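Heads up, one of the protein chains got dropped from this complex, but the rest are sitting where they should.
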Amino acid sequence: MTLYSTPDTDAVVAAENRPKALHRNRKGRGIGLAIGAGLLLIGLVVPYVVNDNFTMSLLVTSSLMSLMALGIGFLARYLGLFSLGHGAFYGCAAYAVAIATTNWGWGPLPAVIFGTVFGALVALIIGVLVVRASGFGFLMLTLALSQALYQMSNQTVMRPLTGAHDGKLITYTGNATFFGLSMSDMMDPGLFWPVAWVALVVTGVILWLFGRSRFGTTLEGIRENEERMRFSGFNTFRPRLAAFVLTGAAASLGGALFALNVGYISPDILSFGKAGDSLVAALIGGLGTLVGPVLGTFLFVYAQANFNFGGNIHLLTGVLLIVVLVFAPGGITGALTKPYRYWRAKLTQRGKGAEK
Amino acid sequence: MKTKIAIAMAVLLSLFVSACGSATSGSKSGGGSGETIKIAVVSPTSGSLAKTGTDAANAWKTAARLYNEKGGVLGRKIELIQKDTDGDPSTTLQGVREAVTKGGAKFVGGVMTSPENAAVSAQAKGLGVVAMNAIGKDDVLRGKQCSPNQINVVQSNSMSFKAIEQALKDMPGQKWAIQAVDFSTGHSASEKFTEAIKASGKEVVLQQYAPQGTTDFGPYITNIKNSGADAMLAVVYGSDREVLVQQMQQFNLGSQVKTVVGSDTFVESLFPVMGDGIIGYYNNVGYDVNADNAMNKEFVQAFIADHGNQPEFIPADNYLAAQLLFGAIEKAGSTDTDKVLAALKGMKMDTIDGEVSIRPEDNQVLRNMYVGRVVKKNDKLAYEIISTTGPEVSTPQANPDCVMS
Partner (left out) sequence: MEQLLNGVALGALLMVLSSGLAMIYGLRGVANFAHGALYMLGAYLAYTVTERIGFGLALLVVPIALALVGVVLELVFFRPLQHRSHIELGLVTFGLAMMGERLVTLIWGEGTLRVLPPEFLQGTTSILGSDYPTYRLAIIVIALVMAAVLVLLLRFTTIGLHIRSASQDIETAAIMGIDANRVSLIVVSVGSALAGLAGTLAAPYISLNPGMGDVFLITSLIVVVVGGVGSIAGAMVAGMGVGIIQTIGAVYLPSFAVLLPYVLLVVVLLWRPQGLAGRKV
């Protein structure tokens, strides 16, 4: 009940969904990497199949926002922490790119690197303040700090940098290119798609590998029983901070690329609403698996573009969020993988029976 | 359990099917001379801007009806593709993209806030569209963020400020207080008004700024009372406007401050909420509903017939945008974006707002700006125009920051 208590066990990250430290072998890693490579290749064909600019722009936006959702999902899965702060890293990185290109005349590539590093740095500073908290305290602190950043970005003194409430239009000096893409190419969803997709898949694989590593095991230990880990001689602060910064960097990469793609940063990028939308989308997709938050984000962006009659998107997501939390805490992916897990459990049981 | 999963699968499947369905149907549309002229109307229908957004779309509907009844433009019918937004730039851009790439629209109207218009401005050239900005007043859209593909139909903020400056010297009151929003628009307006007030031999006793979204103006009103001001200028936007008016009345500020001037503060759409307390207040007015010309009378009549209420500046400016666009298409003899743009540049035309012209340097439509006083007419609040400022005074030259490329 207190802010700094150990995290409650969450049905949202259903126990059977939690990564199991025991089953980590080389073969699993090989299969995972192969799946990643396959996804990467399949994704690259998408623009030739879809051939429709509008749908492509939704896919690009979804992929970039998914980077943020991946981060939120990783934190929830491995540490049981729910963050309303990842929108801040996404937004800060986008602003950093805009400032680097527009105010300092940097090229897009160094600007994206700078944006990602800057976003991660913000994550580091905020992380130092918040990762000791858990449960509600963590949610509140990330909410409050990102709100503070939002207010700050809209202050008059920040005008030359962020454009305050007018937002910021991104301009480049000279004929800047990004991996061969010209300024207008970057805004073309069909041409920008490979960048967004590669970023998403590679980040997904990296987070997956981190999750399988010793680091992931340590995080799980902390989630399950922080005190025990501390007594066993582990420093629990540093792994938590590292996970926070790592996921912050993933969100920052998304924000930095988003800035290139839209060419304009709207002031509400840092708002409470955006961060909330992303957390909700991740929850609906399901926090128990790596792809859950990604799936949730794609669905959210699709629904926002198609069912948002008169702002009803929030009515819909509100209902869906409650339904998911109450009836299917594993989210969509949780519900979908349930029969598979049931079937596998049965098979292993039968196998054991046959041996006897 | 199994039925649950079946339902979930069915929902997912139908989502994917509908996604594919719309994707294939969208790719068919192309160009052709016998086709309709398609215009994307992208305005918010939710949030605090919903009413204004609906008004803007209504004006385009009335324009489409009137022109279509007269045989269309270039003999082709006007077709509106309406898209919903949240009033935030990303959904607006999505709506524009969808109308353009899937619906085949080449012209965009109804876009609301300045940030949204800036976002559209940034992408208009890439999308190959002509965007008619009839609502975004920010000067940046006529400066650093101007685009060769965007026409600014509505008067800019600085044009409004200039009109108010012109009217200030004839208003009663010696000691002025300025209450402005804590944005650069508010700060620059405050500076300009201070100069104008001092130039007419009066005094500015207080300048203060409240952040957007202020719910309690009590501290600011107390400051105004303590400053001894007898006149006040308000540069306040959004829902802060109603809050300010309500709290000014609660504090009975009217007993001390006799003259109150607003810059887009006491606007017609808020008259019912603000109530009789604002009678005698001044505000800039972009459009005179009583303008005595045949086109305006036709428009006002048709708008009332279509939508049941008298048009104010938002519908009027959008209708004006439609007039200019259709005029340019006729002049160009084509719906080709580049030809229409060439026709728009420097165009002079007779409209509901009298003769207006488009300045090629910043694509600003040069037109009058008025200052009105709130009066009660036929038991309803309305403006009485007290001064008119021509474009030669309100916007003598284009902003050099605007580079059309």
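Descriptive notes on the structure:
Each chain carries a letter (A and B) given by its place in the written order, and its residues are counted from 1.
The rule we apply is simple: a residue touches a chain if its C-beta (ideal position, glycine included) is under 8 Å from a C-beta of that chain, and two chains touch if they have at least 3 such contacts.
No experiment lies behind these values; they were computed from the predicted model shown.
For the chain that does not appear, the touching partners among the shown chains are A, B.
Here the missing chain is touched by one residue of A:Cys92, A:Leu141, A:Met183 or A:Leu336, and it is A:Leu141. Among the residues A:Val245, A:Val280 or A:Ala335, only A:Val280 touches the chain that is left out of the figure.
For the options A:Val50, A:Ala96 or A:Ala133, the residue in contact with the chain missing from this view is A:Ala133. Check B:Gly213, B:Gly333, B:Gly346 or B:Gly390 against the missing chain and you find that the one touching it is B:Gly213. If you put the missing chain back, the residues of subunit A touching it would be 1-5, 7-12, 82, 129, 133, 135-137, 139-141, 143-145, 147-148, 151-152, 155-157, 272, 276, 280, 283, 311-312, 314-315, 317-322, 325-326, 329.
Considering the complete assembly, subunit B touches the hidden chain via residues 46-48, 50-51, 182, 208-211, 213-216, 218-220, 222-223, 225-226, 239, 242-243, 246-247, 250-252, 270, 273, 275.
Just so it is clear, only the chains that are shown with their structure count from here on.
Subunit A and subunit B have Cα centroids separated by 37 Å.
Put simply, subunit B touches subunit A in their complex at residues 1-2, 4-5, 8-9, 12, 15, 19, 22-23, 26-27, 45-47, 50, 84, 86, 88-91, 93-94, 97-98, 101-102, 114-115, 118-119, 121-123, 126, 138, 140, 144-145, 182-184, 187, 209, 212.
Remark: subunit A residues 50-55, 57-58, 61, 154-156, 159, 164-167, 169-170, 184, 187-188, 262-264, 266-268, 299, 302, 304-306, 308-312, 332, 335-336, 338-339 touch subunit B in the complex.
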